[in-house]
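To start, the structure itself, in structure tokens.
The complex is shown incomplete by one protein chain, all other protein chains being positioned as in the whole.
Chain nomenclature is as follows: A, B and C, assigned in order of appearance, with residue numbering initiated at 1 for each chain independently.
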Amino acid sequence: MWRNVAVIGVGQTKHGRRRDVNTAEMISEAAWRAIEDAEIAPEDIDAIVIGNMQGFGGICQAELWAGDWIGAPGKSVLRVATGGTTGGSVAQAAMYSVISGLYDVVLAIGFEKHSDSKEPGATTGLAHVGLANLFYMFNYGAPMRALFALSGGVGAAAGVSSYQAMFYMHRSGCRIEHYDMVAAKSRRNAAKNEYAHLQWPNCTPDDIAKTPMVAYPLRFGHICPASDGASAIIVASEEIARRVDRPAWVKGLAACADEENQMGENAQGVGILDTSEQLQCRIAAMKAYEMAKIRNPREEIDVAEIYQPFPHQELMYAEKLMLFDDGKAWIALEEGETEIDGRIPIDPSGGVLSTNAIGSSAMQRVAECALQIMGKAGKHQVPKDVKNAVAHGWGGSTNFTVVTVLGDAPRR
Amino acid sequence: MGVRRVAIVGYAQTKHQWDMPKTREDMVFEVAKGAAEMAGVTREEIDTVINASSDYLDGRTISELFLTMPSGAYLKDYTKTEMDGAFAALYGVMKILAGTHDVALIVANTQGSTFNPHQVSYHMLDPTFDRQLKVLNDMAIAAIQARMYMDKYGVAEEEVAMVSVKNLWCAAKNPNAHRKMPGVTVEDVLGSKMLYEPIRELMMSPVSDGACAVVLASEEKARKLTDNPVWIEGVGSSQDFYVRDRNLQRLEALEKAARRAYRMAGIKDPFAEIDVAEVTERYAHEELMIYEALGFCEEGKARRLVDNYVTWLGGQMPVNPSGGALGADPITATGLIRIVEAAKQIRGEAGAYQVPEVRRALAHGQAGICAQSNIVFILGGEE
Amino acid sequence: MSKERKETLAVEDTWPIGAYMYKGPKLYNEIVEGFKRKKIIASLCTGCGRVFFPPRNICGRCWRKIDARREVSDVGTITSFTISPEIKRGQVKVLGLDPVEAGIVKDGERLIMVYVNFDGTDTNYATVLLNAKPEEVHVGMRVKAVWKEKPEGLLSDMEGVEPIRKESTQ
Partner (left out) sequence: MSEEEIVRAKSPIPFSAGFRWSVGEVMEHFIKSLGERKILGGKCPRCGYTYVPPRNRCGKCYSEIKPENLTELSGKGVLVGYTIAHVELDGVGNIKDLEEPLVIGAVKLDGADSTIFVPIGEVKPEEVKSGMRVEVAWREETEGEIGDIKYFKPAG
């Protein structure tokens, strides 16, 4: 049955272009920082949960090789991978590992090393999401034009996301200028986060607006980088967490999957007409809040870390996480409510828009929430008492969502 | 195991075969639906769906993405363990033990016909050194392991071949098995194509397409669903060092995994207390090493268990009455199939390869080169 | 971070992703048969009544196979769109091809890519908008399929969609 668990340590590598280390070294950098942060001995760790997207770094089950760097031998090692949600899914698997009573201390690591791929950005991995579908359509004489439109004309993930950004604009009435504002805020916040990739102090929406349009309505400045990096957390049982000053307690966790958002297996049709609807995110949020006994997220959530490789997603998911009315997040953005010192800071770390090492990204959301609760976020610490924080991640073709609620006190 | 107990209440598997004329999606739909039907649960009653597959084996980034709908995960908690399905089952057990979920559907699938899994094993190697040498893969390293193990304990090739004969005889009785060779002899095995000495074709698992699904339920739920639950009495898992720095002549990670599972299940003398074992032996010699790691015999004495027919169907401790991985090996499904086969033995559903009076069974899954990562389940019937 | 990050040596290898063999159902056979007659054949889930185009063979909501077929209109509505910048020669490569060199797009062309919800379906179909300027496209725009003059039973028989102009309706 449920037992309380907490995040007692956090470790992140500097994210960015990490040609100074290999994958194993990069993973261990985050893992050992987390172990030191938690003030535990490596022997105390009972199990490890780890994940990334294998196709991006070109290593199959990298933990078989890299496990030796993080004390994996002799321990239970579980690989969890779910696309963009990977880090969040890994964190939740570590949480369930401890809640279940099977283990007392679990190390969870998410990582990605995009620069190891020869193709630019994350194209190798992303193209392979739908590659089988493309080949399938080739069999039937697919028009090259349409295929080009689907696959590369606008860049794989940006393609799906630009349609979604359009859906969201249509649904909410927000404008591209709001996307510029989100992106500028992200770069500014990232400048305060020593682990972030794209740091741009004093970045303004005008700066972003000057960047070229990549796939209308998304500009170059709206698109996340492909980073190298790893992040890790230590999850421990209540008994062990009590030894720590201010652990980040796990109060609620949920995941939910909806129908695919663009096409199904073998390019089949999917019954989602509006990809900004995001029903699964709403369901996951409701479940996680219910578990955390949060009745009014708008009042009770002090900070949110949202997985937003594209700016509309910060607004869209903030609404689905019930922090604003549907279609109204851009008004809160205009009013500065989501700034670090705002009423409800969103992505004070800069979020995924400024740092995206895919397997690490959703883990960083959990890690950053834990840091905010522990009061260890440094320059991007939000200037208020953080009682509850919500960490979000999306994966698949934006049809997977993980939501984790952390708090300053255990679940009652 | 704690306050809650977890039971297996339903399962299904495909007829594993080379190049199945079915899409991945249809294969998964069939087993997921089949397992739920056997358990008597509707889609609404399933709380979590855990997929086990690999992006490298499937050639798709986020390999589980397009399986969301076929596996019944629509608006459900859905995740993937990118390793053997037995590890996915462990995750399912954890979610149920946590009290947050009551019914978990575990679905594992691989189509080896998509891309040769042995070629995938090459991509598991350290890219900064071992891969650069170009000549290594799981077969080559397993062959070196076989040679080292056989040399150390004086095991003859005939004895390794006996393991293949034992398992393939059983596979012939199993309608779901892939490699069916009734009446295969030691001579046949030793006459099969030499790959990497001493490993021949029939000493290595076949490349199969297949899927398997299992429904797990909390005790409370299981009691409502079935009169014949199979209880998960113990589980343990462990990873070994990377192949360069481990002792290749032993499966130390499996020893640790088994010890944990035994402790949880309260097993002190595994040989006496376990009635049947289903293990993932990708190579014939591996099964011998598995006996030792599981504590069925002393170190180096495993060959005697085969020589003396102890682990044959009808012996004192039948191992792989279903034919094991040598009978069918749809990679990520293989360990989960072992769990299903062990459960079938307990429920008396194994038909032609049923072991009499099984109370307690062991199932083993593995991942990586030379069984680097291992998981052991102890299953039991009603007292 | 004070520590200097020195770029280290790199070693190389490949992942032969092009060598994988994938299996699909024959669902698209029905599409191209329909296309040959300039018709859109969709699949209908008799459990929830949803109509899929392209067809789908398993309904995840009802968790059942979809067998029924239904012919739907080739007129629909744009639900979302995205517009590429001018695609120039030597600028991008897709699967190793330069789309301009390969004759897929004209040098300097801006592609308008749209999701179309054909009347009578519950799905989006991703295709290209033809005979329209980027500034005219909008969500809610009514469009009609543009068929090749002599369809050959290929997906390319539907070249895209084009706006339904006032004068061309009724």
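Everything below uses one rule, namely that a residue touches a chain if its C-beta (ideal position, glycine included) is under 8 Å from a C-beta of that chain, and two chains touch if they have at least 3 such contacts.
Quantities reported herein were computed from a predicted structural model and do not represent experimental measurements.
By the touch rule given at the top, the unshown chain touches A, B, C in the complete complex. For the chain missing from the display, the contacting residue among A:19, A:246, A:343 or A:411 is A:19, taking the whole complex into account. The residue from B:38, B:144 or B:186 that touches the chain not shown here is B:144. Touch with the chain omitted from the figure is made, among B:118, B:180 or B:304, by B:118. Residues of chain A in contact with the chain left out of this view: 18-25, 28, 32, 42, 55, 57-59, 68-69, 71, 73, 113, 115-119, 124, 128, 131-132, 135-136, 138-139, 266. Although one chain is not drawn, its touching partners on chain B can still be listed: residues 21-23, 115-116, 118-119, 122, 127-130, 132-133, 135-137, 140-141, 143-148, 151, 193-199, 241-245, 248.
If you put the missing chain back, the residues of chain C touching it would be 6-26, 28-29, 95-96.
Simple rule for what comes next: only the chains that are shown with their structure count from here on.
Of all the chains, the one whose CA centre sits at the greatest distance from that of chain C is B. Chain A and chain B have Cα centroids separated by 33 Å. Chain A and chain C have Cα centroids separated by 28 Å.
Contacts with at least two other chains are made by residues 13, 15, 17, 20, 22, 24-25, 57, 60-61 of chain C. Listed for chain B are residues 23-25, 59, 68-70, 73-74, 123, 127-128, each touching two or more other chains. Contacts from chain C toward chain B in the complex involve residues 11, 13, 15-17, 19-25, 57-61, 63, 65. On the chain B side of its complex with chain C, the touching residues are 21-26, 29, 33, 43, 59, 68-70, 72-74, 111, 113-115, 119, 123, 127-128, 131-132. On the side of chain C, the complex with chain A involves touching residues 1, 5-8, 10, 12-13, 15, 17, 20, 22, 24-25, 27-29, 31-32, 42-43, 50, 52-57, 60-61, 79-85, 87, 92-95, 99, 102, 104-105, 111, 113, 115, 117, 121-128, 134, 139, 152-156, 158-160.
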